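Encoded as structure tokens, the structure appears first; notes follow it.
Yeah, one chain of the complex is gone here, protein chain that is, but the others are all in their spots.
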Amino acid sequence: MSLLDMTAVELAAAIKEGKTTAVEATREVLAQIEAKEELYNCYVTWDKDAALAQAEAVQVGIEAGELNGPLAGVPVAIKDNMCTKGMLTTCASKILGNFIPTFSAEAVLNLQREGAIILGKTNMDEFAMGSTTETSAFGVTKNPWNPECVPGGSSGGSAAAVAAEECFYALGSDTGGSIRQPASFCGVVGMKPTYGTVSRYGLIAYGSSLDQIGPLAKDVTDCATILEVISSHDTKDSTSVEREDTDFTKALVEDVKGIRIGIPNDYFNEGLDDEVKNAVLQAAKVLEEKGATMGHFDLGLVDYAIPAYYTIAAAEASSNLERFDGIKYGYRTPDYAGLHNMYKKTRSEGFGEEVKRRIMLGSFVLSSGYYDAYYLKALKVKTLIKKAFDEAFAKYDVILGPVAPTTAPKLGESLVDPLQMYLGDIYTIAVNLAGLPGISIPCGRDSKGLPIGLQLIGDCFQEKKLIQSAYTYEKARGKFPTPAKEVR
Amino acid sequence: MANIINDETIEYVGILAKLELSDEEKEQAKRDMGRMLDYIDKLGELDTEGVEPMSHIFPMQNVFREDGITNTDTRGELLANAPEEKDGMFAVPRTFE
Partner (left out) sequence: MAKEYETVIGLEVHVELATKTKIFCGCSTAFGAAPNTQTCPVCTGMPGALPVLNKQVLEYAIAVGLATNCDITRYGKFDRKNYFYPDNPQNYQISQLYLPICKKGSIEIETQAGGKKKIGIHEIHMEEDAGKMIHDAWEEWSLVDYNRSGVPLIEIVSEPDMRSAEEVIAYLEKLRLVIQYLGASDCKLQEGSMRADVNLSIREVGATELGTRTEMKNLNSFKAIARAIEGERARQIDLIEEGKAVVLETRRWDDAKGESYSMRSKEDAQDYRYFPDPDLVPIVVSDAMLEEIKAKQPEFRTEKMARYKEEYDIPDYDIDIITSSKHMADLFEATVAICNQPKKVSNWLMGETMRLMNEKEIEPQDLSFSPENLAKLIALVDSKAINSSVAKEVFEVMFTQDIDPNEYVEENGLQTINDEGALRKTIEEVITNNPQSVKDYHNGKEKAIGFLVGQTMKAMKGKADPGMINRILKELI
């Protein structure tokens, strides 16, 4: 068995037992990156020498018994919107094409403290705006299951890197589905925790009230382990929540007896691909057979989540992205006449189309005379959506549904019609508006061989119920194939 | 299309957002924004009378830090990313006539 077949937790155990070393694992995964990157383009930046230097240091720490965590010595890929000290951090944008942070994101530090080896930075939709990773300024990432398809987005590089075994696990960020949807398209496990569970310090903001960092992993065990390591109460992030129940690996229990699962009828309406629908309902049946109780209900307001989301996210983004102005860091246009011309040219040349589209929309909905009609209205709808979930969670522990209406589309199909692309987020977006945790796990493949994702949604702070349900399902499902073996 | 975005609006949004669009981009932006606003207008179907707007999910409050100095001089690092620098400061096109 190749080291690359191992999960992160298996690899860490093997290193700890002396069966292999962090250096050997890093060499192997670097060889895989070298072999596959030209085809998949999962990374914006990867640094062979830096990775090997870290691996050597970490191996020393492991042998000295200083690093004995469940992920010590395991190479990881980080989405390129998380700051990494001394390593290029671009948000897949020309405007940050040369930006080298002076500090690392808290989530990254949490991993490094446990002996993670940072391989590099993964490709993404520019500033996390998109669902396909096609808005990256540094080329598209291809889906390892079928290189003619997108890997999903915005954390497409992270999901594809896990699927293509170009890393053992990855961090992504999820503002409207950006971890769960690419995990679904790439056949890996991805989880967005409750808002405030993982520090946002060092995550380059898109929609601050919606953004959360989370893991993309080979299985539920890895996912729970990673989440346990990256969760922390960070005094540098005012929205970071102090919680004591972050021992998520405790929930890796194969049992769903008594767990009440709700299936929202409005997640299975027209627009949902039949193959996806069948696979998801089949997964529900598996959980029911394992002892979960199953009920159908109307969640309501599903059609309103997307317009509310795009109003709020665009408004926050328009403000968050004002700091990219050619003065302190990043790109500055070479030719300009005066300050305001410099601002306009720098930003117009530095940002891509989708980012500009959202900045303009956000500036408009916040502008004088429109604030109440758009932004405030969206915040009120958010209240209603949260209330709808509260009512659902009074009856159910877990909400079960699809991650996306379809499997991965072909490259180039989505950006033609942005609004149509936004509609693809219909099952993931409300989770961010309500701050809920959600997990995506592979539950089958369509007739084209592309993976299908099952989404489980929990109430705030109820990650453990999700992990327990997902783990039980995963055990019943059996090992999900990897594209590396299937496709080549 | 219910929302017609005119030239002045796009010009105005360009000033607010500091973006400069070509004529072609402007036409595209007018169409995109109009369509998006039509879609967002769907929110108007919901009665939100008396509903409190929610900016934070949790009732978190009063997150403070104590008034103690924790930072040291890191000017060198700070300026390393500057596109243009002079005398330990960020250089920008002259703003004062």
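When the chains are written out, they are named A and B in that same order, and each has its own residue count from 1.
Just so we're on the same page, contacts are C-beta pairs under 8 Å (C-beta built on N, C-alpha and C of every residue); 3 or more make two chains touch, one makes a residue touch a chain.
These numbers come from a predicted model, not from an experiment.
If you put the hidden chain back, the residue from A:P101, A:P402 or A:P437 that touches it is A:P101. Looking at A:K79, A:K121, A:R200 or A:K345, the residue that reaches the missing chain in the full complex is A:R200. Residues touching the missing chain, restricted to chain B, are 12, 15-16, 18, 55-56, 60-71, 73-75, 78-79, 84, 86-96 (touch as defined at the top). Although one chain is not displayed, its contacts with chain A can still be listed: residues 82-83, 89, 91, 96, 99, 101-103, 105, 200-205, 207-209, 235-239, 315-316, 318-319, 322-325, 327-329, 339-340, 343, 363, 366-368, 371, 375.
In this text, only the chains that are shown with their structure count from here on.
For chain B in complex with chain A, the touching residues are 9-10, 12-14, 16-21, 29, 32-33, 35-37, 39-46, 48, 51-58, 60, 63, 65, 74, 77-78, 80-84, 90, 92-95. Interface residues of chain A, counted against chain B in their complex, comprise 98-100, 102, 195-196, 209, 235, 238-239, 241, 301, 303-304, 306-308, 310-311, 318, 322, 325-332, 336, 338-340, 342-345, 347-348, 351, 356-357, 359-365, 367, 374, 376-384, 386, 418-419, 434-435, 460.
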